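Excluded from the complex is one protein chain; the other protein chains are retained at their positions.
Labels A, B and C are assigned to the chains in the order they are written; within every chain, residues are numbered from 1.
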Amino acid sequence: MAEAHDLKVIGTRPVRPDGVEKVTGRANFGADLHLPGMIHGKVLRSPYAHARIKSVDVSGALAMEGVLAAVCRSDFPEETDDLGRNVIARDKVLYHGHAVAAVAATTPLLAEQALDAIKVDYDVLEPVLSIDQAIADGATLVNEEMHTNGDASQPASNVAAITKFERGDAEKGFAEADVVVEGEYRVPMAHQGYIEPHACTATINEEGKITVWCSTQGHFDVRTQTAAILGTSISKVKVIASEIGGGFGGKLSVYLEPLAVKLSELSNRPVRMVMNREEVFRATGPTSATWCKAKVGAKKDGTITAATAWLAYEAGAFPGAPVGPGCMSVLAPYDLENFSIEGLDVLVNKPKVAAYRAPGAPQAMHAMECAIDDLARELGMDPIDLRLKNAADEGTQAPYGPKFPAIGLKACLEAAKAHPNYTSPVPEGCGRGVACGFWFNIGMQSSAEVLIREDGTVIINEGSPDIGGSRASMCLMAAETLGIPYERINAHVADTESTGYCNMTGGSRTTFATGMAVVQACEDIIAQCKERAAMTWDIDADQVDWDDGQAVPKPGVNADVDPLSLADIARAWGRTGGPILGRASVNAQGAGAGFSVNWTDLAVDRETGKVDVKAYTAIQDAGRAIHPAYVEGQMQGGAAQGLGWALNEEYIYDDNGVMENAGFLDYRVPVASDLPMIDTQIVEVPNPTHPYGVRGVGETPITAPLAATSNAVCDALGFRVSELPMSPPRLLEAIDSQEG
Amino acid sequence: MGDYAYAAPTSLEEALSVLEAQANDGQRTQILAGGTDVLVQMRSIDKEPRTLVDIKHIAETNALSIGADEIFIGAAIPSAALNENDELKGLLPGLIEAADLIGSTQIQGRATIGGNLCNSSPAGDTIPALVVVSAVCVIASPGGSREVAVGDFVTGVGENCLESNEILVGLKIPRPGNNSADAYLRFIPRTEMDIAVAGAAVALTLDEGGTCTSARVAIGAVAPTVLLVEAASAALVGTKVDDDALNAAAAACSDAASPITDKRGTVEYRTKVVGVLCKRAGGIARDRASS
Amino acid sequence: MSKLHVTTSVNGQPEEVLCEPHQSLLDVLRDELGLTGTKEGCSTGDCGACSVTLDGRLVCSCLVLAAEAEGKEVGTIEGVANPDGLHVLQQKFLEHAALQCGICTPGFIVAAKVLLERDPNPDETTIRYWLAGNLCRCTGYDKIIRAVQDAATELAHEA
Partner (left out) sequence: MIKVVFPDHLMPNTEGVRETEVDCDSYRSLVRELERRWPGIEAVLAKTAVAIDGQIYQDAWLETIGPSSEVFFMHRIEGG
């Protein structure tokens, strides 16, 4: 791996290649495509949280002038999976907002009015709206066929799965402890809150060839999912990823695309579908509401002797809450001999959860990092010292099994301890709270082609939608590898028929895995350039070096020639065999875990319960920051999302399972005036499996803020508020009940 | 069901005749000022087509005058324009604060005090602020013009005494004297963009010695309509508006409140916080009146 | 439903459009005039992605009827850069990495431009409150605020 001091462009902060398009309004996002003859699709959504569908009749809508197509469950193959049942309800609607039918009409208003002409006959059922309700004896079943862990010998249950992790003997560990703390913690359902609603445009031609333009984190996944739900072959589906206006995990699954294709097929027109904000809240992926219990014990010197966690996660209407990763991350920062962790995946009549930035980890880590903080208080130890004493390090056996390779947790904790924002006293009237963050990060499959223009400039063709500046990272890694200026390289996110297969932009994998493919494709270019130079110079290819962007004879090789730059080689490539292109594909392993430490100083207005965040600091191991400004941006954005979730964001349901705050007015994401500047420090403990040491950085940032905020509120108030969000009414109630 | 239509009359007479003609045709009408409530509601809660009668091209609804005895604020003037008027801000800081609190900068560019009043939400920020400065609604009717005190204008949640053939032209407010001042505070969970969970407006007059000679206290978002809290006013009059007096006024506000629990707050929360807001707004009004 | 004929000016160019009475200025800009730089995030005035100027005043174009643009000057993101190049704000957003996904960026730049025209030297709090109606979910606002501050400094230098 290249050492930091050898790097010329990695670690610099150039302007992103797609930047001008995005600051001028030229960039095309999901709803920006306009095709001739295009019509507009809208979805009819269930008014009930739980009901059996007796019949759906779209004929009334079709009879309206200007309505060109209408679809419902009978227009889709009966055989389907949970995703298919989520895209269009079959026998039952499972949440308020579940799609039941769709129409396409010449104007959006007409399409909306046509929805009123669709007749649906429902048999309304009692909804299951919380974990408490779902696991109670005699609970109504969301899915009558569901058995815990698939064990049909047991009665049907709303608990889809139970996961356990154990090591040593927790009870024995607690017995050895001098101090034991425990708590119960609740975190509400929260939405990714990307500013761009889901949008797509679909067409289908007479041969059945489908083209979909859409805003997605993974257009290859849209291809797979759309083909499966429509019962067609992926060879019939081409997906073009538009620019994407935020995803955070929420744009990994299809919602509209199969409906738009079907409407296009029936109307023989291009169909555009754009969700409104209310639909985004009601019918796309939030993350799980959770109910967690955490218990941790330690010796007087701070050595943790045992920990247990019980984690129950709402999955929404279909199994698949991120409770597995929750269980695996809850104790990840610690080196422990005795623990047991149990996780429940629980069905409720709410939207099917989707991934949200380190899915499952923020809720679990909120519980344990609050408990660890209480432990530090009980022991009279600095919360960072307590964490350092028990911190996982290279060689520590992670709670989920394997031994950690080189990780940066201790480096982050030590950096925090020395940071002026931590060594400075807590401001008058404020509380300070610390927490650790963690995420696994993933690798997966990526492809890249590197194309050379005849002037030696470079185009990177890859398949990872750019949500946060990844094109810039690709260009930086290519510039570093090829030894040419960043400005001579551009990166292009190609459609599913113009580049090799690529997994989604998610799991903090793009800079790591697609970056790895880009680096290897550049190495392919270099190998070819060396051959071309060797041909030109009549020497062997192994006698050629690639140095600082040009081919040179190796030291000691007797050749009186001028170096050949990429441009020189490109200009003459007709004589040496034709154009040059490089390619690589990877199934990248060893993404390298990412750890962080966050802390915040905040004040609580004891008369109103309102929290004023005065300062926030995030320290994170990035392995190596390719473009530090975008790494900082990930850390700052994750902190802001976490603060929003900790303080105000939540899904509020009425007794019928209808979300009451389905808009940005009452689903309160932080606004600019709510936040201070968010200070960041990047720690670099290089990941040995990546050519430049990259670890994923996108998800770890949201795993610490919930607990850091709760711990700061606890410090400010002198007692723990263990349920999020710590909204003003909840905090004031807690303050009043403490003051009695 | 009728169709959507749009009319932009340039005089009050024309506007009134549009309202009448549409009514005669059986077409629903709705007056459009800033549109920040109307357009949102038209796309979500109540989608029935209607004729939108834009009153922003009428001289009277855009009029702003600051006289020796009286201030007039046209119903179609956006909050941002009011906030840019330093003289008005100096005379009615509480009212302008209330107008300035409604929504973002972008909303400020459109939203009007008249619209906030006609929307008649229990949480409308300008309503308590208008009540404490004794504002009067000037209403154009087919038969001429009539005046209604703001406190009597709003009759229920989203309801007011404006007939479908009438237009709110503007608000008349007695010019505050030198030793008088107003203040408005509301509580929201964030720093911006939210609807008031509770609000309190206080207007005071002090004598030379700093003793309160008159006071009006009104609270919002804690009852179906804004409440003028006489007991809170009484707690302030005759005092130096010190902590004891303010605490008494706060308690009176909490006593007067009869809020509901909803997605924005609980009964207990609103009841307590409206008192806190009264106390804080009272302190601000006192400091303003004595400076 | 009869369409309305609206004569307006967009970024200094006279425009005539036929629109429905209920249609928003946002819809007409995007669908009739092809100016898709103005984004739709909520349609309720809560996100600011559709920020434009109307006779110089900052508004959400989702809360303006197209019919209301009659005789007015509309300013959109497409009119911010000039023939010589990017506006200082656009340049500073790029230099500071003040955008990640970029969907909110046009709205922020339009809003910040109006601020700097009115107040060439705003402090951090003023900037944060002025931009409170523009939601960004990616950046945590830090780099956006810094970009606006830096643009203000540079504009003051130029002046």
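Here is the rule we use: contacts are C-beta pairs under 8 Å (C-beta built on N, C-alpha and C of every residue); 3 or more make two chains touch, one makes a residue touch a chain.
Because the structure is a prediction, the values reported are computed rather than measured.
Peer 1: Touch partners of the unshown chain, restricted to the chains that are shown, please.
Peer 2: A
Peer 1: Out of A:Tyr48, A:Tyr255, A:Tyr356 or A:Phe595, point to the residue that touches the absent chain in the complete complex.
Peer 2: The one listed residue touching the chain not shown is A:Tyr356.
Peer 1: So which of A:Pro108, A:Pro127 or A:Gly249 would be touching the chain we can't see?
Peer 2: The missing chain is touched by A:Gly249.
Peer 1: Given the contact definition stated above, which residue among A:Ile135, A:Ile234 or A:Ile442 touches the chain not shown here?
Peer 2: A:Ile442
Peer 1: Pick out which of A:Ala89, A:Ile229 or A:Met328 touches the chain that's been left out of the picture.
Peer 2: For the chain that is not drawn, the touching residue is A:Met328.
Peer 1: Under the stated touch rule, tell me which residues of chain A contact the chain that is not displayed.
Peer 2: 149-151, 161, 163-166, 192, 247-250, 252, 322, 324-325, 328, 354-359, 400-405, 439-444, 506-509, 587, 589-591, 689, 696, 699
Assume only the chains that are shown with their structure count from here on.
Peer 1: Which word fits how the chains touch one another: line, ring, star, complete or other?
Peer 2: The chain contacts form a complete graph, every chain touching every other.
Peer 1: Roughly how far is chain A from chain B, centre to centre by C-alpha average, rounded to an integer in Å?
Peer 2: 44
Peer 1: Can you list every residue of chain B that touches 2 or more other chains, as numbers and ranges?
Peer 2: 44, 191-193
Peer 1: Which residues of chain C are in contact with two or more other chains?
Peer 2: Residue numbers touching two or more other chains: 20, 22, 43-44, 46, 129, 131-134.
Peer 1: Could you please specify the touching residues of chain B with respect to chain C in the complex?
Peer 2: Residues 3-6, 8, 32, 34-36, 39-40, 42-44, 49, 51-52, 54, 56, 78, 80, 103-107, 109-110, 191-193 of chain B touch chain C in their complex.
Peer 1: For a test of understanding, state which residues of chain A touch chain B in their complex under the given definition.
Peer 2: Touching chain B from chain A are residues 112, 278, 607-610, 647-648, 652, 660-661, 664-666, 668, 670-671, 673-674, 727-729, 732-733, 736.
Peer 1: Of all residues in chain C, which touch chain A in the complex?
Peer 2: Answer in residue numbers: 20, 22, 30-31, 34-44, 46-47, 49, 76-78, 80-81, 86, 90, 93-97, 99-106, 109, 124-125, 127-129, 131-146.
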